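Of the protein chains in this complex, all but one are displayed in their positions.
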Amino acid sequence: MSTLLALARLRAMRDGVAQRITTVRHCHVSERPMVFIPLKLAGEAAAPLGAMVGTDPDHPRLLVVPQPRNRDLRFAFAGELAEVLLPYIESFQKATETVEKKVGEPYERCLDAPQIVVPNRPAVAFTGLLGRSTRFRRVDGPYPVHPSVPLLGRWLTYFTDRASQPGSSLLLAATDVLGAHWATGQSGLEDANLAALVGWIDPPPGMSGPRAAEEAEDPLLWPPAGPATDPGFDNEVLGPAIRAYEDAPTARAVERVAQALRSQLEPTWRLTWRAVELLRALPEGSRVRDRWDADRGSFTRFVERIAEGGPPQARRDGAVGAAARLAGLERARAGYDVQRAYDDPLVMAEYRLTGEAFAGVVTGAEPEHFEGEGRSRKLRPLITVRTQDPVRLAPGAVLGSPDRRGHGAEVVGLAGGEITLKIVKGMGRGKTPAPGAVPQPGERVCYTSLTDDFQTSAALPDPEQTPWTHGGPPEEYAPSDDDAQEEWE
Amino acid sequence: MNRLDRLRGPVPPRAHDARAIAALAANPGCARRALLDAAGVDKDGTARHLGFPAPFGQSQFAITRGNVFEALVKENGCAELLRLMRELLGLPVDQVGYQDVENVGSHLRASHTRALIDRAARELDAAVFYDHPMLSLEIAGHTAYLEPDVLAFQLGGRFHIVEIKSFAVIDGQAEPEKVAAAARQAAVYVMALRALMADLGHDPERVSHDVVLICPENFANRPTASLVDVRKQLAVLKRQLARMARVDRLLEGLPPELTFSLDPDDEGVPTRSARELAEALGRIPARYAPDCLSTCDMCMFCRDEARSCGSTDLLGRQVRDQLGGVAAASEALGLAEGTVVPGEGQEEIARVLRLANRLREECLT
Partner (left out) sequence: MSESLDALERRIAELRAEVRRAVKARDGARARALRGDLRRAELAWDEAIMAEDPAAIVPGLRELQEAGTSLMPIREQVHQALLLLGVPAAARLVVAVNAAFFSGALRGPQLTSLRRDEERSFRSDPYARPYYLCAALTDRLSPARGLLADSTWPLEARVVGPLSPRVDYLTAAVRIAEHLERLADSPPGAARLLSRMAQNIPGAAEGFAPADPMTVVRAARAELEVHLAADAAQRAEVAARASGQLTDVERLFGASALSTLRGAC
């Protein structure tokens, strides 16, 4: 939480409407996302109650578990969900491109990848639990399930794992992505309510944001976005409907439960699509594409892993795996932060506020300045920038700039609001700088000590060389009968 | 009539259960809450009467699930629990005794628990499990009766609180907030049992600060046990209870006739108007924070109050910290936009806010 963000929240509070905290969109929005809204039975870890799912806002598919405590009905639900989700995922697998690499073999990558949008973060967690509870199932043996069920489980697990990767857009939680682009005049805790958040961002005509958010908190007007349902709904509507099904499991009784669930899911279904539209309307940041490329690559590798018959994801990472995963996440987080700042002046402003970046006007330039003698004589253009920002950079600091890709500079000195820089990268190999490589006097420029090249993580041993202090080399994960027969009651 | 009784009015004090006592520690800085709790005022009823009912409710499914799981753990003389205690604490095979305290009838449970605990502490009794025990704890002059799930006593002469919860532990992980809530609740039982031990003349430290948490494992009903250290929760609780015992300080300066009475008429409707009640409550400062929305019955009332005075508390502690404690949103915005002259000690936060304001303007225009 920065002062800029706090200020945006204050303004939202005063103006009664959410405030933008970015100038561009920082996530990918697919042309054909799949919206998935799961509901679960209160008091149970992973008992699905029903879901609304699909790629067409006007034609959601409603899945219903008329008695959520019945194990067979749960697997029937998983099977139905697989019927919707797996063909969607498969539709992205056929068209591929060949990617050349600087080092190593060229590889194949899917041209596009699936994107699942859920209403909120608990829905992401529930998706993970659904994956966990289905991926080890066997199609033979004592509790056989349809072959699509374990496959669904592996995909749901994959999407959930990927959602913890900063900058990945394969599985998005609507509240998270909206909250990354707008600040409301309420607390972050209250922003977890999708209806309230959308109410602040896009209130109905004639209504203020806070008023819309207040209405959104009434579960009778706006059912919670799940996976947890409103206790009042459970006690008054769902409970009697489920009991009626138990007394007489007729199509009528199923329809009654379906009706009840539809009333809870439909508003969230519309809201989630509204969230997709709101995001789509924002201009895309220029590095969003690079991150989506990485998502496509990751998706392609997982498709291959399944095609090769690899085992389902382990219950827990081994020691080295866990450390590598953590290091990977840290790198991704740092990279994502820098990329957003380079793409978006309003994000860069956060760093200007802390003195890690500054913007200003070039007041002087010496494009043909050289350093050193003889063979080591190098072109090192100098510029002077005047800024009002509170710069906290020391001479010698290495800087990059969002204005020019591949451009690099070094701080020479600071004096009274003027900073002298020397350009060290990105001006070509000639005796004079390439045209446009050195900022001209009068030009507005921005520089920052944030750079995209990070220290590579501490070298981790191969999993086979895990030290004994960390449990020794992990056994190759092989799902056991216990995994497959684990109860799901 | 005692001051606190007058605050509550001619209605019986609200009994605190362990969950309510645990919640006392949630927002220790809130004077309104401390007074209402110390006086035993029905906060839920108060909020309803004011027209700001708290958005809390429990689903019948969650309640049923909880009851079914507890019954499973306890059936056949706590057979499942016995297996878990043998695995977890190395309980020797001859330690199997079971006493159902409720056999004496509910009106005698507290005294029977006391007698049984005394016998156990003197090693006169062979039981390991005391099912349906009842403990008591003094809260600001009132006795609160508490019902832990099970008390376990085992070799080594130590008592353990057993807390049975129906949230799942999946691959060794449970939702941290739920574990934390269970730990806070169990700490209340530990404290009550220690008080009982001290009262009986036994060493209170014989009640372990490790509580046994029983939860379903993965997606099945099969229970699993883990030890949870509640020392920290105990310390917080102790501090808050001590603070409640010192409510005199909060009472200072309040008009002697002040009351939050919900005294009902023949139809059970409080006779006092909601407005009067709201005014009386307004005499005692609250410390609203968004966290209250999940812990306090009064949350909607206090949030509304914070809104009407444009308090930055509404935006959460993190925002408030960023604003250097500036309490009013209009003041913070005024500092940012240069329309408010910074007061003493506000120069630094004003500088940062003005800079932030300039940067925001620059980027959005």
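A and B label the chains in the order they appear, each numbered from 1.
Definition applied: a residue touches a chain if its C-beta (ideal position, glycine included) is under 8 Å from a C-beta of that chain, and two chains touch if they have at least 3 such contacts.
No experiment lies behind these values; they were computed from the predicted model shown.
Of the chains on view, those touched by the hidden chain across the whole complex are A, B. Contact with the chain that does not appear here is found for just one residue of B:Tyr98, B:Tyr189, B:Phe260 or B:Phe301, B:Tyr98.
Of the options B:Ala20, B:Ile63 or B:Ala79, the residue whose C-beta touches the omitted chain is B:Ala79. Along chain B, the points of touch with the absent chain fall at residues 48, 53, 71, 75-80, 82-83, 86, 93-94, 96-100, 102-105, 107-108, 112, 115-116, 119, 125-127, 222. For chain A, the residues touching the chain absent from view are 220, 232-233, 235-237, 248-252, 255-256, 259, 263, 482, 485.
What we mean here is this: only the chains that are shown with their structure count from here on.
Remark: chain A and chain B have CA centroids separated by 35 Å (rounded to whole angstrom).
Across the complex, chain A meets chain B through its residues 1-11, 13-14, 20, 23, 41-46, 129, 132-133, 185-190, 210, 217, 219, 229-232, 234-235, 238-239, 315-316, 345-346, 349, 352-353, 359, 388-390, 486-489.
Considering their complex, residues 55, 57-66, 166-168, 170-172, 216, 218-222, 290-291, 293-294, 307, 310, 312, 314-316, 318-319, 321-323, 329-330, 332-333, 336, 352-353, 355-360, 362-364 of chain B touch chain A.
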